[in-house]
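Every protein chain of the complex appears in place save one, which is left out.
Chains here go by letter, A and B, matching the order in which they are written, and residues are numbered from 1 within each.
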Amino acid sequence: MAELTRKGLGGFLARQGILVAFAVFMIAFAVANPRFIDIDNVFGVIRSSAILGVMALGVTFVVIGGNLDLSVGSMMSFSTIVVLDLHDKIGPTLAIPSMFLMTMALGAFIGILVGYLKLNSLIVTLGMLSAIHGLTLTYSGGKNMDIADKEGTWFAVFGQGGIAGVPMPILMFAALAIILSIILSRTPFGRKVYAVGGNGVAATFSGIPRARVVFMTYLMSSFCVATAGLIQASRSMGSQNTVGQGMELEVLAAVILGGASLLGGAGTIFKTVIGVLILGFIQNGLLLLGLAFYAQYVVTWIIIILAVWLDIAAKRGGLWSRIA
Amino acid sequence: MTDQTPALRLEGIVKTFPGVRALDGVSFTVMPGEVHALMGENGAGKSTLMKVLGGILAPNEGQIFIEEQPTIMSSPMNAKAKGVVFIHQELSLADELSVAENIWLGELPKKSFGRVDWTKLYDETDAILKTLNVGFDARKRVGDLSIANQQMVEIARALTVEPRAVIFDEPTASLTDAEKVVLFEVISDLQSRGVGVIYISHRMEEIFKITDRISVLRDGQYRGTLNTAETNEEEVTHLMIGRTLDLSRNAVTHEMGEVALEVRSLSCGDLFSDVSFTVRRGEVVGFYGLVGAGRTEIAETLFGLREPSSGTIHLGGEEVTINSPADAIKRGISLVPEDRKGQGLILGMNCRDNMTLPQVSDLTAGPFVSDGAEVAIFDQYRDKLDIRTPGWRQTVGNLSGGNQQKIVIGKWLSMRPEVLIVDEPTRGIDVGSKSEIHNLIRELASQGYAVIVISSEMPEVLHVSDRIVAMFSGRVMREFTAEEVTEDSLIQAISGIGADKVA
Partner (left out) sequence: MNNTTRANLIKQGAIWAFIVVELAFFSIAGEFLSVTDSAFMDFDNMLLLLKQSAPIGIIALGMTIIMINGNIDLSVGATFALAAIVLLDSMTWPFMQALGNWAIPLAWLFALATGVILGAINGLIVWKTGVDAFIVTLGSMLGYRGLVFMYNGEQPTSHLNWTLVDFAEAQFLGLHTATWFLLGAGLLLWLLMTRTVHGRNAYAIGNNRDAAVNAGIRVGPHFLWNFMLIGFLAALSAVVFYSESGSVNPNDGMLYELWAITAVVLGGTKLSGGYGSIISTLGGVIAIQLLRKGLGHIGADTETVNLVIGLILIAVLFLDRQLNRKGKEELRT
């Protein structure tokens, strides 16, 4: 039966369905409103998707490795608050690496719990969602953070700068996507991530240090979160404690939309980027059609279910499940 | 027997899946009070046939008769209601629930408001358990029972109806000898009550011990029925594979090299204790014993997956500590594990990536995995082991069992190990591929590999080994050379009889 999915239009749709859906969607919206594919609009969409996107890149590693990460939202709030706070205390040059270290320490902690201690990742990261949220509030004393002297610092470059007209968040997102894509698809480490997620026991039996690989995926995820926090902080130069709240599920939605299996072992960085862009362009397209921002929630819901449904329908060779 | 009404009769059953004719006009008859063996290689259609019988699959053509009444089985429940009960190979029990709830799963007695009638449930269950003569009661949590007792719960399920035919699918796979005796008693009890028993097994000795007739399937076709009393293993095998299988003793003796692996009084908790043996280059040492005798655990310890509680391991004369599979691989030990799909392969990955997985860190050009080096390794072992696949991009999950096993063997051969351990190398593999893998193991030894073969199949162990280590309950009972071993002495050793003979 697996043979059948390989052939014909159905097979093509099964493999590249998300790309096709994306293309159809873009064309439909472009016809409805030409402003949709205006270069400024496109840049605007990608720029506002960049923060979500950077986080989704890291979570892609975690998910392919067979785990979940629900803590990225509150971790992003943490890194944003920390870098804003440290900026005024020790200056941006020291604040940025310090924030990266602190965020990645959290990632390492999760990595130890899930990788080395083999605790269930859903619950661990659920716990960390709450714990890091508490940590952030404790750190900030519950207050919003603001950079005092917004004019006298170069810190805004990550969120507001640009090179040759391309906004900096887009460049960072793209660069990170390319580097991580190469790591995932071309290096031994990437192969091991797929192996561990595909069948952790078999990976162990092949001499792959499963715990270390899982640990690394969380470390990479926290690196991406720190980058996202940096962009967020630099863009707004001030932030609430809850800036990343709820993003963990949006990030996961983008990754799933890109076709990564929650069971692990499948997915690519490229597809995650597509997933992120779809979410971004839907939001934008609906806004341009004059619908309120929350219309995208409903559309995203339908698209996620349809995407995953069609994916598994192609694999089982039938639209409806065999659940009695 | 011929005057009786058959308990169950199948006529011209055809079942097709897209592109495959899984059952092609199968007919056979089970008389009341007979034990009827159903045999065939993997993929011959046995399980499809049983699913048709059990109401899990609907046949495309053909007719099922229960006591000569034409019947349609629409679901497992429907089949059961009609007196056809399927006892699954893989235990399908809910281990958090009680024995009673498991036995009446799906048909718990009801009172008003959908409440469970516990009194009735426990009373009826205890009555059934009494006839099975087991040492647990209806309220026991299934997860707390031994595997054999769980099997009894499965069997008890069959007795909630007045069964006409009971299908046993490989029921002895995980039973000890003592437990098998109990099972066989239950079967003969069913027999005496006039129930037709269909018994699926690969184990010839059991088939010849308890069955009355043997029906054979090959490639989805019915090949014939033999009276057990009038036939022998050879004839059955011939019917199954269409030729006779060579399981003669291994006679070729080439030069043995120096000792590659020596294990001195190795122990690991309750799993095994005081195990000592040596393996030379060019030698195949077979480990024979019952499931649970500790053989796989020894292999896992040698491969760094378990921590020994005492004893030493010597490789090439040097004492070593092995803390992880990575350690073991570095020191030249390879393990082809017992559970091919669970431990050996990543089913969603392609053939090449599976094969090169243990050495992927070394197959690099700069920081990247070298495509060329990987494909070269794959091509080399595909040719060497005659792996039949459309190409390296093929997902391993789509290959046949035999080809999958060759991928795993190729994976470990490409590591050029000093010591190769193969655990149940032919489990779930059809007879044709079996002998290919046997020949391969012999050939590897002649090339100077030190090979350990762990197997639960006596013909296999006898066929491939130069020396046989017999194990019972975590201990080495005896070592045999290929010349001195006899089937009787081997069976005695692995059953714990003749422990006094150990030097």
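As a working rule, contacts are C-beta pairs under 8 Å (C-beta built on N, C-alpha and C of every residue); 3 or more make two chains touch, one makes a residue touch a chain.
Just so it is clear, the structure is predicted and the values come from calculations on it, not from any experiment.
Although it is left out of the displayed model, the omitted chain contacts the following shown chains in the full complex: A, B. Only one of A:L113, A:A228 or A:V243 touches the chain withheld from this view, namely A:L113. For the options B:E68, B:E96, B:E258 or B:E487, the residue in contact with the chain missing from this view is B:E96. The hidden chain makes contact, of the residues B:E258, B:E307 or B:D362, with B:E307. Screening A:T93, A:S130 or A:N144 for touch with the missing chain picks out A:S130.
The missing chain, though absent from the display, is touched by one residue of A:A32, A:A148, A:I178 or A:L249; that residue is A:L249.
On the side of chain B, touch with the chain left out of the figure occurs at residues 56, 75-77, 80, 86, 88, 92-97, 101-102, 105-108, 110, 113-116, 141, 144, 268-271, 300, 304-307, 309, 324. The set of chain A residues touching the chain not shown comprises 70, 113, 117-120, 122-124, 126-135, 137-138, 141-142, 200-201, 204-205, 210, 245-246, 249-250, 252-253, 256, 262, 292-302, 304-305, 308-309, 312-313, 316, 320-324.
In the analysis below, only the chains that are shown with their structure count from here on.
One inter-chain figure worth recording: chain A and chain B are separated by 44 Å, centre to centre, where each centre is the mean of the chain's CA atoms.
Only residues 1-4, 182, 186-188, 191-192, 194-195, 198-199, 201-209, 265-266, 317 of chain A touch chain B when the two sit together in their complex. Across the interface of their complex, chain A is touched by residues 17-19, 303, 305, 324-326, 328-329, 335, 337, 342-349, 353, 357-358, 360-361, 363-364, 367-369, 395, 397-398, 411 of chain B.
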